[in-house]
Structure formats: structure tokens, C-alpha cells
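Right, I'll just put the structure down here and ask away after.
Only one protein chain is missing; all other protein chains are in place.
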Amino acid sequence: MISETTLRVRYAETDAMGVVYYAHYLTYFEVGRVEFLRQNGLPMADVDRKLRMPVVEASVRYLRPARLDDLLRVRSWIGERKRASFLFRYEIRHAETSELIATGETRHACWHPETERMIAIPSWLEGLLTPEAPESPDEGRP
Amino acid sequence: MISETTLRVRYAETDAMGVVYYAHYLTYFEVGRVEFLRQNGLPMADVDRKLRMPVVEASVRYLRPARLDDLLRVRSWIGERKRASFLFRYEIRHAETSELIATGETRHACWHPETERMIAIPSWLEGLLTPEAPESPDEGRP
Amino acid sequence: MISETTLRVRYAETDAMGVVYYAHYLTYFEVGRVEFLRQNGLPMADVDRKLRMPVVEASVRYLRPARLDDLLRVRSWIGERKRASFLFRYEIRHAETSELIATGETRHACWHPETERMIAIPSWLEGLLTPEAPESPDEGRP
Partner (left out) sequence: MISETTLRVRYAETDAMGVVYYAHYLTYFEVGRVEFLRQNGLPMADVDRKLRMPVVEASVRYLRPARLDDLLRVRSWIGERKRASFLFRYEIRHAETSELIATGETRHACWHPETERMIAIPSWLEGLLTPEAPESPDEGRP
């Protein structure tokens, strides 16, 4: 399952070089991740009460700059699932030209808000975190 | 009592017009406000447990743009104290030239985290919130 | 003409008090303003080349907190037009319940990027900046 969402680059997200500031791609990834969960029946407000999924690693590859008012498409999918952590992968493209802007991933652990401890991925969540076969679902795409 | 603190404009805070994005002045005001409280013996982490001071109104006047890597001086003081709310005033100047960049204010209410209700300003806080006589302590300054 | 747009509160926009950080409302206002201009045939990328509209004053009144993942509706309209400045007014409501979250305004000047000077509102822009009759188009609304 690959989720898609679009967002428009805000003034607040550009920097003095006229392009999206590099940290905001992690925010765009989060927007993608939250939509992935919502489209799988898990609105974020619910998730937060049952389980926290802190990011333990994140990385971004910046391919082309995004600019003010660009409409971007964020695609998010599960890249890997281990016993106690899982990996989200993302790609960001211009919504109109499909040009690739950035790719990246975030690794998450599971943390129980009541016991305040790291836990294995709970069984109710496992089915949702099924890794996609290809590394990138867009391989071979123009 | 007027508190002073300096901060340096970050890339993340500039926008595509090459200047500090207008929303970040409210963040700079908050930096000034937190320093005011710290310099009065109230570190923010302590405040948060005893009392929340939600902003009910905020305003900014933008006089000159601040730019990447500028060193800014933020001055914060109490402008007014009522029974259940108080006003912080701020001014932001270039630390080196003293040129005035922005002024503004934030009005705060008092909210008790345990009872989850608005309350009057507690007596332990009152002494700290003594309004400065002049509207701006910098009047007549070059 | 009143423009409407919706946006969803992002994790990045919440703070340790569990609600939207107060500076981000100015970002939400900007999202509303950019949509107002787009819906009037002025995409931001075009505006920027012909005219800059720096904010000279901004204010916000915070009525109810917005929370993570809330869907918000931003309404934007022209509140006033003078020779060389104009006022945008905004209100932010919960998209589902219509509860009022925040109101505010921003005053803008006109600045010409080539001559690098403040100018009067150009005639091509005037028609677009027609003030709405009521202060708030929502007066009397539940």
C-alpha cells in the first residue's frame, strides 16, 4: 500500500536561497506518514493515545530544489518491518511534472505511553506495516 | 525590570524574500519572554508545572527587515497587569547598530494545569509582573 | 470576495502544550492570503516578480486552541484599502464544528522589486483589493 498526498510549498518553508529549507522535507515526510496511517484507518490522534512511534533515524536525499508555491506529491510506504522497528520510505515529486525532488526514509521504534517503555510492534499494527516489494515503487518511471 | 537577550538569525528563519519570515518574530518574542522569566528566577520548565500562560492576543509592527546571520537584541518587559491577564512588550534591534527592527506585545491569561481552568494571576507571580513606567524604555534613544 | 481554504495541523506545528504554537497562526494566515490571491488570478510566483507586499503590522486573537491533526478552515478577505497600504482580515475555524479558533489581520505596503521603493497600490491591483462591507462576514453565525 502506497499512500499519496499533495501539499503546496508555503512562504514560511522557503529560505533566503529561494528554495524550500532542507529541514522542512522531514516535515513533508511526516505529512505523508500521517496520511498513510489515516488512509489505513489510524488517525494520528488515536495513534498517540495507544502508541508512540518515535523516529530513531532519518535521512533525506535532495535531488532538485522545490520552490515557493510549488504543488508537491508525497508518496509514503513501508520499506521494512523488524520485530521492534519499521521503516517508512518517501519520495517527493512535483505534482505536475512528476520530477523527483527528494527521497528519504525514517526508522521508527514503538513506545508505550502508559508503561513508558519501548515495546515490540503490537500485533494490531503489524498487518498495516507490510513492506512494499520494490525499494522504490517508481523505479523505471520517467 | 527589562530583560535583554541576543539571538542570531538562522537560515531556517529567512524566506524567499531574503529576510526573516514574519511569523518568526513571535518566536523571538517568546525567546525574550522566557529569558525575562529566567532572569526573574522562573525557569520555563518550572513555570509549566505550576501555571500555563497562554497567549490570548499578539501583535507585531515590522519596521526594518532582519537578514540572515544578523545578531539581534530582544528586550522584554511587562507593559500592563490586570487581575487575570498581563501584557509583555518587546522590541527587537540590531545588536550592533541599535536600529529598531520590530516591536510588539503579547497578552497572557493564567491557566491552572491541574484544575484546567483560567485563574487570576497568583500572588507568587504578581510581584514579578510589575509594569515598567514608560511605554517603551527606549524613547529618546538614538 | 472571501476566499476559503482548509489545512490540517501538522505535528511540526504543535508545541509541548499539545496545541498549535502561537506563531504558526501567522503562517496559516499567509496560506489564506496566498489562496485569496490565487483565487483572484494572481499566483504568488507571479506577484513576487511584479510587486512585493511586505507585512507592516500583524495581529492575532487566540480564542480556542487548535490541536494535532485538526482540520482548519481559513477565511481571508480585504478589510480596508488605503492609497499605499491595505488590510487582510482572517478567521480560522474548525472545519467540522465551525468553532472559532482565531482571528487576525495583516497590514501590507507595496514595494517595487526593481526600483526597490515603496509605491502606492498599483491600478492593476486595486480592483482586487475591494474591502468587504462587514468587519467579519461571520457575524451572527452560530
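Read from first to last, the chains carry the letters A, B and C; within each, the first residue is number 1.
The rule is short, and it goes like this: a residue touches a chain if its C-beta (ideal position, glycine included) is under 8 Å from a C-beta of that chain, and two chains touch if they have at least 3 such contacts.
The shown structure was predicted, so the numbers you read here are calculated from the model rather than taken from an experiment.
Asker: Looking at the whole complex, which of B:Arg10, B:Lys50, B:Lys82 or B:His112 touches the chain that is not displayed?
Answerer: Residue touching the absent chain, from the options given: B:Arg10.
Asker: With respect to the chain omitted from the figure, which of C:Ala12, C:Leu87 or C:Leu128 is a touching residue?
Answerer: If we include the chain that is not displayed, C:Ala12 is the one touching it.
Asker: Out of A:Ile2, A:Met17, A:Leu42 or A:Leu100, which is the one that touches the chain we can't see?
Answerer: A:Met17
Asker: Which one, A:Ala58, A:Leu87 or A:Leu100, makes contact with the chain that was left out?
Answerer: Within the whole complex, the residue contacting the unshown chain is A:Ala58.
Asker: With the missing chain put back, which residues of chain C would touch it? List them for me.
Answerer: Listed in rising order, the touching residues are 11-12, 14-16, 18-19, 21, 23, 67-68.
Asker: With the missing chain put back, which residues of chain B would touch it? List them for me.
Answerer: Touch set of chain B with respect to the missing chain: 10-12, 27, 30-31, 34, 43-45, 48, 67-69.
Asker: Just the residue numbers, please: which parts of chain A touch the chain that's not shown?
Answerer: On the side of chain A, residues 16-17, 22-24, 26-27, 30, 48, 52, 54-62, 65, 106 touch the unshown chain.
Definition applied: only the chains that are shown with their structure count from here on.
Asker: Going by average Cα coordinates, which chain is farthest removed from chain A?
Answerer: In terms of C-alpha centroids, the chain at the greatest distance from chain A is B.
Asker: So, what's the distance in Å between the C-alpha centres of chain C and chain A?
Answerer: Averaging C-alpha atoms per chain gives centres 29 Å apart.
Asker: Approximately how many whole Å separate the CA-defined centres of chain A and chain B?
Answerer: Centres of chain A and chain B (C-alpha means) sit 35 Å apart.
Asker: For chain B and chain C, let me know how many angstrom lie between their CA-based centres, rounded off.
Answerer: From the centre of chain B to the centre of chain C is 23 Å.
Asker: Check each residue of chain C and list the ones that touch at least two other chains.
Answerer: Correct list: 27, 30, 48.
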